[in-house]
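Missing here is one protein chain; the remaining ones are kept as they sit in the complex.
In order of appearance the chains are A, B and C, and numbering begins at 1 in each one.
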Amino acid sequence: MIFEILIYPGFVFLVLASMIYYGILRKVAARMQSRIGPPIWQPILDFIKLVGKEDLNPEQAKAGFTFWPFIAITSVLIAGLLTPIAGIVPLSFTGDIVVLIYFLAFGSLAVYLSGFSSSNPYGVVGSMRGLIQMIGYEFPFIVSILVPVVAAGILSPFLINTLQVHYGWFGFTFPFAAIAYFVSILAKVEVPPFHTPGAHQEIVSGYSTEYTGTRLAMIELAHMIKLFVLISLGIALFFGGSADILMFIVKSLVLLFIITLARVLVARFRIDQILKFTWFFGFVALIDLVRVVLIL
Amino acid sequence: MKEEKKMEKVKEERVTYSLPIGPQHPMYVEAENLNVYLDGETIVDVDINVGYLHRGIEELMQRRNYLQNIYLSERICGICSGIHSMTYCQCIENLLDVNIPERAKYIRTMVLELERLHSHFLFLGVVGYEIGMDTAFMYAWKDREFSMDMLEQVSGNRVNYAMPTVGGVRRDVPNHIIPSMLKKLNHLEKRTEYYRKVFLRDRTIIARTRGLGILPKKDVERFSIVGPVARASGLKIDVRRDTPYLKYDDLDWKVIVEKAEDSQSRVMVKVLEIFQSIKILRQCLKKLPSLDREIKTKVPLVIPKAEAIAITEAPRGELVYYAMSNGTDRPERMRIRTPSFVNIIYSLPIILKEQQLADLPAIVASIDPCFSCTDRMTLIDTKSGEKKTVDETYLKKLGERRLK
Amino acid sequence: MRLTGEALKNVFKRPFTQKYPKVKPIIPEGLRGRVEHDKNKCIYCGMCDKYCPSGAIEVEVGRAWRYDMGRCLFCSQCEEVCKYMVRKNAITMVMDFEHAERKKSRLITIHKKPKPEK
Partner (left out) sequence: MVFRRFGERIVCYARRKSPWVLHLDTGGCNGCAIETFAVLTPRYDIERFGGLSKANPRHSDVLIISGAVTKKIESRLGRIYDQTPEPKVVLAVGSCAISKGVFHDSYNISGPLDRIMPVDVYVPGCPPKPEAILQGLIKALDVWREKYRI
């Protein structure tokens, strides 16, 4: 148990795997832009570097400036422990999908709160945008997750995973929910077109503007882990589940590739466009939910 | 007056906070400061605070001799450095009343059009970057490298080409590089066609450019805004056609005008101008081998008392140089009127009003702001609009006399 | 989404990137890299000093020639002056471009006029 929580598929594995995945994303994106790009272990190097850097404390920072990033990383890590990765879940109990949704949301919330606590105008604008965006994407996210949960009648993502392995993909039965889920992955990890909270050209680095060193590393890491967790959850809930490592890797890389395409190909939405877009997909997912409820 | 006061008050009530953009900000590479007053995410007003790049070039010019000033004028700005030094040289040639050899004229035209090419590709990339589409930036700048290569081939440097000199050009274009240049031009033409489709049709780009940043034609006329920005609002002005210089009246090309007045039309004007530049370049390259090899006329370095002016079309609009000599090897007075100054100072507040903060970079990028040459002139009294028009017609008359 | 085709193609194409530190780029003929001065051809007349736009060259007339690469604009005006006005050809532009240095003083070249041989 301890081994499972700490090493595989626990914390260490989660952290390393999400970094590598993020590295693959960066590499493939670079190749799409006709560049060589960084090595795939680049995020690990970035992380080590950031940890070894000086931590600056801005004068105007409010209470919480120091601990919000750590809370963010902790909550996404716990969310990671509740997610089936290649068919293994280190922590599992009834009702854990609800807990998982909460921890993921809280991870994002903590990041935005960290932006507020830095009192930097860019940070505040970034966090504000983040919160508005959250209103947008939580709706399709939750609705789309409810679809397989209601269909299967179980709350454990692990069991849904196993169910899918045996009875076929929920993504085919509920295509709308799957698409809505995918869109909310993009929005949750702030991949273009949803990179508004950290919009480089408008508000420098958004919520993380004031952060340096270890705390910045934590914010970035939380971001990467969120990406990985959401991909694994997607596989468990919609894309056929994964019983062994090979199947997991193949499926997750395909998903990652599609996310990379989105990152490379589209321009940034404005915040009002984001709300419209995500809510549209929320209602699309509702179609499937209604179908499920009616059939049952 | 009362109206204005009221407006002021409304503004004050609405502004919830202000956001400083710059002087160090990812939005543009140069150090500049915009103060944006916001109501939530809506822009109520902007204050433009220039002067971070002021280097006192006109004053420096009075302390250097005519040859040294070529390189100084080039360093007013690194993006359209070629047009600055060419206009400077043209101005001094007008002072001296000399004619430059035919070949030199063709080479100058060529360098100017190459520069327009690189500058417009740069612009496309920057627009892509500002709307959050890094790939468009990467692709445009990747293709820009071809025009940079051509410039390097022709002039020996990627930026700040040091091509013209008073009385001609400094380097000849050898015949053997012409085929490779034509090949690169073909490639660029294909790519431009691609960008035309992308910027015209891509859904996400349209969402961020179409119908935004409207600059009405009457405001263009009122503030005498120039260049592609004016042409995108339906005003057909182009110095290359109105008062032709170098070889532009002998070459076959046309002025691009768009009517939509928004960000997208400003982008489209530039895309279509790339085609025209390529066309001009092809004609120049075809003509070049048949011309006489002479590239420079001899000119005296001490210039008797005179006044002259030169007007050209920089990639971003009309550029005016005025020079006054006093019988020594240094100018008595130089005066430069650059396009970006009018384009930025007057049009930004108009096109940014009531827009979203998120659209600010895209809109600002669409007028292609570059502050290097703007900052040279921050000490000018911008309120005396009347006086300036008078000045301009006077200068134009003077210039026409010189240009004939 | 118009860029999709291009992006997908690029994944399988060779990247456009030059592998710079390992592979040197192709330098076009006539690149203005750096000023090289021949101390024996020079007559220390100071014409290049007079026409250098940035004051990168300073000449102590008849004695010494000093060049500060950290101030040079690589415009080759000095080459032109020396070649066509003075007709000595003591200055040439060399086609290399990797000049980054850790110490500013290493960018400066000073040439003293050689003692005439008896």
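Methods note: contacts are C-beta pairs under 8 Å (C-beta built on N, C-alpha and C of every residue); 3 or more make two chains touch, one makes a residue touch a chain.
Fair warning: this is a prediction, and the values are worked out from it, not measured in the lab.
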### Where the missing chain makes contact, among the chains that are shown
A, B, C
### Message
Touching the hidden chain in the complete assembly: which of B:141, B:195, B:321 or B:341 does that?
### Response
B:141
## Note on the structure
Given A:15, A:30, A:104 or A:163, the residue that touches the chain left out of view is A:30
### Query
Of the residues listed, B:76, B:230 or B:251, which one is in contact with the missing chain?
B:76
#### Entry: Absent-chain interface as seen on chain B, which is shown
23-26, 29-31, 51-57, 59-60, 63, 71-72, 74-79, 81, 122, 125, 137-138, 141-142, 144-145, 148, 158-160, 370, 372, 375
### Query
In the complete complex, which positions of chain C touch the hidden chain?
15-18, 20-21, 25, 53-56, 68-75, 97-104, 107
### Task
Name every residue on chain A in touch with the hidden partner chain.
26, 30, 33-39, 42, 44-49, 51-56, 200, 204-205, 208-213, 216
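The rule we apply is simple: only the chains that are shown with their structure count from here on.
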#### Entry: Rounded Å distance between chain A and chain B, as computed from the means of their C-alpha atoms
44
### Query
Rounded to the nearest whole Å, what is the centre-to-centre distance of chain A and chain C, using the mean of the C-alpha atoms as each centre?
52
### Task
Give me the residues of chain A that touch two or more other chains.
32-35, 264-266
### Per-residue overlap in chain B, given as positions that touch at least 2 other chains
135-136, 139, 142, 202, 204-205
### Query
If you look only at chain B, which of its residues touch chain A in the complex?
17, 19-20, 25-27, 41, 128-136, 138-139, 142, 202, 204-205, 207-208, 356-361
### Message
Considering only the defined contacts, which chain B positions touch chain C in the complex?
### Response
64-65, 67-72, 75, 135-136, 139, 142, 149, 152-153, 156-157, 160, 162, 170-171, 194, 197-198, 201-205
### Task
Going by the contact rule at the top, pick out the chain C residues touching chain B in the complex.
1-3, 6-7, 16, 28-32, 50-54, 73-77, 80, 93
